[in-house]
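The structure appears right after this line, and notes come after that.
Just one protein chain is left out here, and the rest sit where they should.
By written order: A, B and C. Residues from 1 in each chain.
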Amino acid sequence: MTVRVLVWGENRHEQIDQHVRDLYPDGMHTTIAAGIAENLGDEARVSTTTLDEPEHGLTEQVLAGTDVLVWWGHAAHGEVADDVVDRVHRHVLSGLGLVVLHSGHWSKIFGRLMGTTCTLRWRSERDRELVWTVNPTHPIAQGVPHPIVIEQQEMYGEFFDIPAPDELIFLSTFSGGEVFRSGCTFRRGHGKIFFFSPGDQDYPVYHHRDVRRVIANGVRWAAGDRPRETPTLLRYESGDFFHGHGYTGPIDD
Amino acid sequence: MTVRVLVWGENRHEQIDQHVRDLYPDGMHTTIAAGIAENLGDEARVSTTTLDEPEHGLTEQVLAGTDVLVWWGHAAHGEVADDVVDRVHRHVLSGLGLVVLHSGHWSKIFGRLMGTTCTLRWRSERDRELVWTVNPTHPIAQGVPHPIVIEQQEMYGEFFDIPAPDELIFLSTFSGGEVFRSGCTFRRGHGKIFFFSPGDQDYPVYHHRDVRRVIANGVRWAAGDRPRETPTLLRYESGDFFHGHGYTGPIDD
Amino acid sequence: MTVRVLVWGENRHEQIDQHVRDLYPDGMHTTIAAGIAENLGDEARVSTTTLDEPEHGLTEQVLAGTDVLVWWGHAAHGEVADDVVDRVHRHVLSGLGLVVLHSGHWSKIFGRLMGTTCTLRWRSERDRELVWTVNPTHPIAQGVPHPIVIEQQEMYGEFFDIPAPDELIFLSTFSGGEVFRSGCTFRRGHGKIFFFSPGDQDYPVYHHRDVRRVIANGVRWAAGDRPRETPTLLRYESGDFFHGHGYTGPIDD
Partner (left out) sequence: MTVRVLVWGENRHEQIDQHVRDLYPDGMHTTIAAGIAENLGDEARVSTTTLDEPEHGLTEQVLAGTDVLVWWGHAAHGEVADDVVDRVHRHVLSGLGLVVLHSGHWSKIFGRLMGTTCTLRWRSERDRELVWTVNPTHPIAQGVPHPIVIEQQEMYGEFFDIPAPDELIFLSTFSGGEVFRSGCTFRRGHGKIFFFSPGDQDYPVYHHRDVRRVIANGVRWAAGDRPRETPTLLRYESGDFFHGHGYTGPIDD
């Protein structure tokens, strides 16, 4: 079954900063999408949308037709409308996979799902980032070297204010000696979430072969377990909200 | 150091339902507070407040003087003002302990911290609830029988839509054969959260010796680790948000 | 890629107890294997072996050609030779998937991997077991009702002395009101382990459609992430034990 992937890009730096346009002439979202398509081939159908589309390109209809949403934002988190965030939140809890990249740590949707500030320390001074695998059998870690070497990247450092991840997959170190939980998974409701920190508008990280592989692995993982058979509830009598909230009679009446 | 405990009660059923008033003549919050005081003695100073107080009794000043907030609400979650929820949320992430009881699973503050729907299945038909310990060395489980027997109680059943708890302490079963993760801990930011499901307005559960002991244990646990010494950050140069978000220079300049 | 599954059966009750032979005329291992084959079809090639084979049927060559080992034992845990346990342990840590069923909780191999006593409470008096899903998007939970109803089964109750599972998938309740963490996953080294408690020699549980589905799901899950590409280690100079123990030079010389 083909995974329907939607890459959401803020697409503002690309309009304003020549430096970013040089790195990502077709927009960061396009480069990210190309990396996923290159790795997943026929397994996925990848499309893109951006903040400036009506409803940020995230209508009810679009989300209903999406299996995994990939999110990159940075400068304009505040411009994402709250009702669109509500809608994406509802879809994630109902089974939409979500891959949050880099500065997406401070997006409204990630904060809504985590319940914490999602703050961290940072420094953009061309640190080398090394991405080490601490969960070597996890499907998201397949096919990449240990460590992944990113020659130049923004530093993201602990303390990263997130809930303890369900699974910790990657840890990054930086030239300055800092450390970061750079690859983490979370399950929320029916949805699976993968946060992966490498990637920034000021560095060509989304052209990096291994980073593209990890993001594609994350998409495949986030899509993987969406229930395709509805659980049968014995003698469930009323109410139906997500997993069946409400009054339930005894099962052995 | 004395733990400053504030029990927040919705206090509506007690005004309206004679049945509830019979069980809790001084209000549920008062009974809950008495159970904590009885178990913690000099270790705690326990006070109460309710929804109908100005700002629901949860002003900035009150919260700043509280170590652990205990929350019971049921019929009027929607009446809790969003800006008060914002304030409590900020305090929890900054280190306020939070003990959420029973129907508080659907309170705004719990949902905000969890990021999920927090829905569950229920049936109020005088089921017997058995509360089994699955983490016998945890401080919250000390001093109670295995199982705790609650002769009559509302049934709460899975699926309970919460993130995987950091620690699972109690599992409950009911006469109808249902199961529920009835004692769970979570860390969010600097705050510690304990959810404990036994307790309902229609049953005398907050008079139950073992239930009172667990709630008191939870209060002590949630208070326990609040940082009393501020971490020293080497060469941290700017920005300061919760744990120090913002630009940071290399530590070894 | 076909999953190579080996079902290991103790095969002693079937030789001694007419009651068990009536339920499982071809041996429990054969019934378990049939349930896996029926669910996975071409996806798996399923074979069986038993305790009384030379080296219990678990030679180095057999294990090297196996992706997932399914383990059922009960009365003769002590007869499993320690060097065979050492061998299976080494293979699991190197990537062999392991599905441990019911009384296998007290097998040497499970204890070796868990590091705890793996004790529990039990009572074989024809309790009804209900198996509830608490992780509804997990692949192991796909396609089964909520709850699974097993009309007659041995009771297994908490406290079950295992490490906190990496993932908790199923919780069971029994007629007597007991509760049990009946479906749990663990990662150890490169290996994935699924423990599933329903199933006993005295009840026809391995003929139960939903139980067979869960075991097959567990096999698929345990096979799923075995690394097929060896991680490249930059500038790794000496030693090689599992993931590369030993001296390592700086990566950026």
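By definition in this document, contacts are C-beta pairs under 8 Å (C-beta built on N, C-alpha and C of every residue); 3 or more make two chains touch, one makes a residue touch a chain.
Here the structure is a predicted model, which is why all the values come from computation and not from measurement.
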Omitted chain's touching partners, listed by label: A, B, C
Touch criterion as defined above, residue of B:Pro25, B:Gly65 or B:Pro145 at the omitted chain: B:Pro145
Residue in contact with the excluded chain [from C:Arg4, C:Arg21, C:Arg112 or C:Arg128]: C:Arg112
Footprint left on subunit A by the chain that the document does not show: 128, 130, 132-136, 146-147, 157-160, 164, 167-168, 171-173, 175, 177-179, 181
Those residues of subunit B which, in the complete complex, touch the missing chain: 95, 128, 130, 133, 135-139, 142-147, 149, 166-167, 187, 190-192, 224-229, 231-234, 243, 251-252
On subunit C, residues whose C-beta touches the chain left out of the figure: 93, 112-117, 119-123, 125, 157, 159, 161, 163-164, 166, 175-178, 186-189, 236, 241-252
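Throughout what follows, only the chains that are shown with their structure count from here on.
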Residue-number overlap at the subunit B/subunit C interface, same or different (half cut): same
Copy-to-copy rotation for subunit A and subunit B - C-alpha atoms, rounded to a multiple of 5°: 180
Between subunit B and subunit A, distance of the C-alpha-averaged centres to the nearest whole Å: 31
Touching two or more other chains - residues of subunit B: 157, 159, 164, 175, 177-178
